[in-house]
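All protein chains of the complex are present and in place, except for one that has been dropped.
Moving on to subunit A:
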Amino acid sequence: MKGIRGISQLSERFYAAARSGQSLVQPMAVHKLSTRAAHSYQDVHVTRLPSGLVIASLENYSPASKIGVFVKAGCRYETPDNQGVTHLLRLASSLTTKGASAFKICRGIEAVGGSLSVTSTRENMIYSVDCLRDDIDTVMEFLINVTTAPEFRPWEVSDLTARVKMDKAQAAQSAQTDVVEGLHAAAYKNALCNSLYCPDHMVGNIQSDHLHQFVQNNFTSARMALVGLGVDHTVLKQVGEQFLNIRSGAGATGAKAQYRGGEIRLPTTSSLVHSVVVTEAAPADTLAFSVLQHLLGGGPYVKRGSNTSSKLFQGASKATADPFDVSAFNVGYSDSGLFGFYTISQAAVAGDVIRAALAEVKAVANGEVTAADLTRAKAQLQSQVLMSQETSEGMLEAIGTQALAEGSYHTTEEISKNIDNVSLTDVANAAKKFVSGKKTMASSGNLIKTPFVDEI
């Protein structure tokens, strides 16, 4: 009868009480773990196949799964005769493949409520799909098709020209994009100077052959990583072994990025001047530069707040009363990096703001940093790392970039420890490197009062 049945289930119903003392992130004691599960539930599993492909997965028990294919095929691997091919490749992700037509890809993914997107950075190309857990097979098929068996039909590729133009127009709407692209073009002689967007002279001149060649040279197993969130590791390994072993070898190696330190000025009619001043930052000093970035001020933490923790902001606020923004700029690649500061100011006071920001960095280089500031900066960096992994997109990117670059995954505890080990001298040395290094500058806006790089 109902009453008696209810009583016998009491022990299961009071599971909160039964869990006394047991961590809530571990499964209940009544559920026995399979002996083959060598790792615990929440670890990131990373395997490197003999072909060089890296498989990484994390079981996050989410009802939605995310799978990404990370390829070392960013725009740094473009050659001078196929500049802009990565932009086309990004747009060509929805075109016909050998196993599925463009229509089938779109309808098939839509039918399960998933989404397919491509993100390209200067180093990597990231193809990611997300869907509900049960529909992984369907979207995986499309993902494999798109990454390994594209057809790049000539008429479909030529139809993308309009999209390229629209992409460029949309990107040109924000001054930040122009400045960042200009900065890279001015700072490097090769590889990293290539733009994420197709240059004007190549719009309409990228053909299907360019795309095929680029894929042949760069989409090899040794340069790819298959990452999944909410996917079983064995399933992912099977897929990697069966389908992603198409091209072996390391492919074309990219040239080492050569920093040259230049200047680029983009005059526009805007009354706001966007300006960025950087020097080269070696990858070995990444952590020190990241701590320095937060020490100086890495952006607003409180909406419409007064940015009291940002040294750059406080310094620049003494130089002008008009609206402005200044934050530290830090970007790192596998063999190089850029560190500096980014300012947005009114045209008349641009020079003052830039010089004030530089003065702040010089102060840090001279050691005028308190221990409290350092702990604050470290805490801010740690929280940013952790918060960026709160979303599935951030998590996928974190796992994927690490798997691709190093073939392993550093847990957040390791990273937190490394951050803690950064000392005041490391930070001061990093600041000194910036102050004394060869600077690159990129500015856009009404540049009447903006100094040249040798004048600041």
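Keep in mind that, in the parts below, a contact is a pair of C-beta atoms (placed from the backbone, for glycine too) under 8 Å apart; a residue touches a chain by one contact, two chains touch by 3 or more; residues count from 1.
The rule we apply is simple: contacts and distances are computed from a predicted model.
Engineer: Out of "DNA-directed RNA polymerase subunit", "Serine/threonine protein phosphatase 2A regulatory subunit", "AP complex subunit sigma" or "Cytochrome b-c1 complex subunit Rieske, mitochondrial", which one is the UniProt protein name for the chain not included here?
Structural biologist: The record for the missing subunit names the protein "Cytochrome b-c1 complex subunit Rieske, mitochondrial".
Engineer: Where the complex has a chain not shown, which of A:Val203, A:Ala255 or A:Val385 is the residue touching it?
Structural biologist: Checking each option in A:Val203, A:Ala255 or A:Val385, the one touching the absent chain turns out to be A:Val385.
Engineer: Quick one: which of A:Gln42, A:Gln176 or A:Thr253 touches the chain that's been left out?
Structural biologist: A:Gln176
Engineer: Of A:Thr286, A:Ser317 or A:Asn429, which one is in contact with the hidden chain?
Structural biologist: Candidates A:Thr286, A:Ser317 or A:Asn429; residue touching the omitted chain: A:Thr286.
Engineer: Write the list of subunit A residues that the hidden chain touches.
Structural biologist: Residues touching the hidden chain, for subunit A, are 64, 87, 90-91, 93-94, 105-106, 109-110, 113-122, 130, 146, 167, 170-171, 173-174, 176-177, 180, 196-197, 286, 290, 293, 298-301, 303, 327-332, 342, 384-385, 387-391, 393-394, 397-398, 401-402, 405-406, 410, 415.
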